[in-house]
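A protein chain is absent from this complex, but the other protein chains hold their places.
A and B are the chain letters, set down in written order, and residue numbers restart from 1 in every chain.
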Amino acid sequence: MKHLAEYRDADTARRLAAEIRRVATRPWALMEVCGGQTHSIIRNGVDQLLPPEVELIHGPGCPVCVTPLETIDRALGIAATPGVIFCSFGDMLRVPGSRDNLLAVKARGADVRVVYSPLDAVTLARTHSDREVVFLAIGFETTAPANAMAVKLARQQGLANFSLLVSHVLVPPAIEAIMRSPGNRVNAFLAAGHVCSVMGTWQYPPLAARFRVPIVVTGFEPLDLLEGIRRAVVQLEAGRHDVENAYARVVTELGNEAAQRVIAEVFAPVDRAWRGIGVIPASGWRLADAYRDFDAELRFAVGDVTAVESPLCRSGDVLKGTLKPNQCPAFGRECTPRTPLGATMVSSEGACAAYYHAGRRVEPATAGATHASS
Amino acid sequence: MCLAVPGRVESIHEAEGTRMGRVNFGGVVKDVCLAYLPDIAVGDYTIVHVGFAISKIDEASARATLETFADLGLLDEGLAELRGDVADEGPAP
Partner (left out) sequence: MPRPDPPDVSRFTCPAPLADDPHIVLGHGGGGTLSRELIEHVFLPAFTNPLLAGLGDSTVVDLAADLAGGGRLVLSTDSYVVRPLFFPGGSIGDLAVNGTVNDLAMSGGRPRYLTAGFIVEEGLPIGTLAEVAARMGRAAAAAGVMIVTGDTKVVERGHGDGVYINTAGVGIVPPGITIGPEAVRPGDVVLASGTVGDHGMAIMSVREGLSFEAEIASDTAPLHGLVAAMLAACPAIRLLRDPTRGGVATSLGEIAAATGLGIEIDERAVPIRPAVAAACEILGLDPLQVANEGKLLAVVPGGAAAAILAAMRGHEHGRDAVAIGRVVDGHPRRVVMRTRIGATRIVPMPLGEQLPRIC
């Protein structure tokens, strides 16, 4: 595929890795806040090509992992409501709530459907006027334009049987929360390339300045990731902390202004709880007042949702990068991909699942451990 | 987050009150919403996430990036050869 295959060349990857090896003289910890990047790093083995000095910490970039437990429980309650067609991206189906997940609820008779696009949910609402169609609208900024357009089209088409359960999360507040959290080890960030294709890069210079961290907007293919890492390490070695765009073929400073306008129309900022981390102020989007009639949270009374997280789950520490998955006492024992305690073990981008599948052994917790791969 | 794949816009049409395109991803064709790229044209490449085109791919920028990669390391390899080094360790810290 054009614009994909070229960025997977093994020889170039080797040379980029050699270049990183050449410039890195001290230990550095880099964090990516993007599930897609985490997935690509692990799937391609990018971290294995890095010198021991460069450590990658997989941050809370997977919206699946950070969707609050209350939202999952609410989703399960709505999905189980008779007459509802509950639509979701595939990622969410195995995420554990307090007791169940969407697949289990489906097995008990709920009409749960995987869709590729929120527009598919709108189509379902149009063709099933006798049913309530609810779409689980999770995601970072990348997915917000699509979810927003779905709501606008539903209004345009007068679909009274369509609603959204919204749990959008934002990257810049997450970066801030990570830099402020005690025990933070992150020296530089790889910013999520597709989030930035929507939002631009203009939000990041204040963060880079305030926390003195390089922020490199990075793509997803192996060469893009290695180049982003290389630029971050070059900055760190030189004592700089700038925002750089290493994904310029897709990302511009201003981003997609048409998308940002629609987002501003349909969504409004809200404090959002991140599963495992806690409430981060103004870190999420909810439906704006003008669109609240499409809010599934208001339309469905699923009762008081008392979310019960497993006391053993350390997802939050893993997401912040202060604990490695194989340092968690429950890793590989009570918590496995088959019996996940938290979202980081369920999601294929979750750091815990990634470590498990890679066969990484349990190791004792040692502060400041910096070896990049095993 | 953000599985988005590059594809080529083959045709543009209106459907359900919004601008849609048929986008070809290496042989797979899907209908994609183009509402967020009002200036996109047939023949352009775009990044598509959950059925929406969110950015046009800048071909010149792509070429420049690939050229940078092509040049990378060649200077060092050349220097290493000149010095007769087995491996280039870079400047001393």
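By definition in this document, a contact is a pair of C-beta atoms (placed from the backbone, for glycine too) under 8 Å apart; a residue touches a chain by one contact, two chains touch by 3 or more.
In this text, all values refer to a predicted model and were calculated from it rather than measured experimentally.
S.K.: Report, in label order, the displayed chains that the undisplayed chain touches.
M.R.: Per the contact definition above, the missing chain touches A, B.
S.K.: Can you work out which residue in B:2, B:20, B:40 or B:62 touches the chain that's missing from view?
M.R.: The single option touching the absent chain is B:2.
S.K.: Going by the contact rule already stated, which one of A:18, A:49 or A:287 would touch the omitted chain in the full complex?
M.R.: A:49
S.K.: Name, in rising order, the residues on chain A that touch the hidden chain in the full complex.
M.R.: Touch set of chain A with respect to the missing chain: 1, 4, 8-10, 13-14, 35-36, 39, 42-46, 48-49, 62-64, 87, 89-91, 93-94, 103, 113-116, 120, 139, 143, 222, 337-338, 347-349, 357-359.
S.K.: Name, in rising order, the residues on chain B that touch the hidden chain in the full complex.
M.R.: Where chain B meets the chain not shown: residues 1-3, 5, 25-30, 48-50.
Assume only the chains that are shown with their structure count from here on.
S.K.: At what distance in angstrom does the C-alpha mean of chain B lie from that of chain A?
M.R.: Each chain's C-alpha centroid was found; their separation is 21 Å.
S.K.: In their complex, what parts of chain A are in touch with chain B?
M.R.: So the residues of chain A in touch with chain B come to 1-4, 6, 9, 12, 15-16, 18-19, 22-23, 25, 34-36, 61-63, 89, 116-120, 139-140, 142-143, 145-146, 149, 153, 156-157, 192-195, 197-198, 220, 223, 227, 248-251, 256, 258-259, 262.
S.K.: How about chain B: which of its residues touch chain A in the complex?
M.R.: 1-6, 8, 16-18, 25-26, 33, 35-38, 45, 47, 49-52, 54-55, 57-59, 61-62, 64-66, 68-70, 72-73, 76, 88-90, 93
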